[in-house]
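Reviewing the structure listed below.
The complex appears here minus one protein chain, its other protein chains still in place.
For reference, chains read A and B in written order, and residue numbers begin at 1 within each chain.
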Amino acid sequence: MTIVTLISDWGMNSHYQAAVKGSILRQIPGVNIVDITHTLRPFDIMNCSFILGNAYPDFPKGTIHIIGVNTEASTKTPHIVVKYNDMFFIGADNGVMSLLFDEKPYEAIELDIMQDSDYFTFSSRDVFVKAASLIASGKALNELGAGYTTLNRMYAFKPVVTDDKIEGKVIFIDDYENVFVNIDHATFRKVGRGRPYTINFRVPGYAIRTLHTSYSDVPEGEKLALFGSTGFLEIAMNKGKASSLLGLGLTNTVTILFES
Amino acid sequence: MTIVTLISDWGMNSHYQAAVKGSILRQIPGVNIVDITHTLRPFDIMNCSFILGNAYPDFPKGTIHIIGVNTEASTKTPHIVVKYNDMFFIGADNGVMSLLFDEKPYEAIELDIMQDSDYFTFSSRDVFVKAASLIASGKALNELGAGYTTLNRMYAFKPVVTDDKIEGKVIFIDDYENVFVNIDHATFRKVGRGRPYTINFRVPGYAIRTLHTSYSDVPEGEKLALFGSTGFLEIAMNKGKASSLLGLGLTNTVTILFES
Partner (left out) sequence: MTIVTLISDWGMNSHYQAAVKGSILRQIPGVNIVDITHTLRPFDIMNCSFILGNAYPDFPKGTIHIIGVNTEASTKTPHIVVKYNDMFFIGADNGVMSLLFDEKPYEAIELDIMQDSDYFTFSSRDVFVKAASLIASGKALNELGAGYTTLNRMYAFKPVVTDDKIEGKVIFIDDYENVFVNIDHATFRKVGRGRPYTINFRVPGYAIRTLHTSYSDVPEGEKLALFGSTGFLEIAMNKGKASSLLGLGLTNTVTILFES
């Protein structure tokens, strides 16, 4: 059974996602369609890469992911298909692919699908679904278009690292208001080398000096830090809303200081 | 594989849509259920017809669409099934069907399904799913009830057309805040006959004198007009929120003036 996922900023209150699903069902009978989310912040490639990047590894091999964000093709941002780890990612090369795959051994092609009309087209429905149906029917990637070597590069915020300090930024906030920081566990261990540390953000009094492994390690309403299931540092509150209660928003700075 | 779609104003925060889906799965094993949307503006037939009308044409023949808006049956608004273009539409005849099909060659029957109880019933779950399962099992439409000839008519706003002017109204706003006006491309071409035009709305300074074919034809944050994938005139901003930034809300007037 073919699995096609959809991720987009179309929202839930219009016809876009249903039109794409109808089109998929018409072209790939028996398909199983899964919504990743349709409420990405509009036009936000970073938001898309965080959510898709944390969801796609759980899907079975062969899954086809359609990325419905900033899909207008141009000579600078062509429609492409990236094959990585036996999954397929269809979208415009608007930077999101580089955030997902830049340093990984991917294959890619530029889609060679004629549009049916000169008028405005809805790329996800009119182009990406056609590509998905060709892949689902067993066509090889190189039958869909010419090889595509260099992804348009968008740079994710990287933490700034010195001997005794990692300075990161908030890159995602979930619906619980848990705050995700672009510092991964490997970097933390490498820089920290087991030394005591202080995690600081905004008001100094909010410093955290311990990492936990689950939210309920602290009493309800108390703040904590952990490396959660995404691998990134998470500032959270046990059953509380960390982002608004700690005043930590997107792109805010979080610093880890190690004792020297 | 049977495909059943659902469109409703039930919202996402209660048991309604899940109860209907459970009931569908119990009565139509192996069915593929697709949500069109469940966040229609409550009781809003116009909103429903716009979204369903722009989504259903993409679905495969044989698809069964359940319309869960204003579903209480009465002698004036019976439960009906409309067959159009080899698809089935199940709902109450509350006006939405006329918005979708009035001038098209449809077939219709009045549903003759006994309710199981005298108490309050949830029509979508208790009546429409039963109708869907009968259709899915291969029953002919006339086995579900007597022929039904005249749909209850609800009138969509129509643009007012004179020699040099088309006066339309905003009929839909999507989650990007693109604004959809009830002026279609055919009417525009017929009235305009290639003449220069000015699209006016609210503040005169906002006039638009060119149609584009994609959002990115103008710089980011700039307004534009286009005939998009729905066929209707769309006032939008490239990566901006046209509705709030231009002050254009539902039922507001948009006028196209042609040079005489």
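Basically, contacts are C-beta pairs under 8 Å (C-beta built on N, C-alpha and C of every residue); 3 or more make two chains touch, one makes a residue touch a chain.
Note that this is a predicted model, so its numbers are computed, not measured.
Peer 1: Which residue among B:10, B:88, B:101 or B:148 touches the omitted chain?
Peer 2: Result: among the candidates, B:10 touches the missing chain.
Peer 1: For the chain left out of this view, which of B:19, B:156, B:211 or B:250 touches it?
Peer 2: Answer from the full complex: B:19 touches the omitted chain.
Peer 1: For the chain that got dropped from the picture, name the residues of chain B it touches.
Peer 2: Here the touching residues of chain B are 9-16, 18-23, 25-26, 29-30, 33, 42-43, 72, 74, 118-122, 125.
Peer 1: Determine and list the chain A residues touching the chain excluded from the picture.
Peer 2: 1, 3, 5, 12, 32, 34-40, 50-60, 63, 172, 174-176, 213-216, 226-230, 239
Basically, only the chains that are shown with their structure count from here on.
Peer 1: Rounded to the nearest whole Å, what is the centre-to-centre distance of chain A and chain B, using the mean of the C-alpha atoms as each centre?
Peer 2: Each chain's C-alpha centroid was found; their separation is 32 Å.
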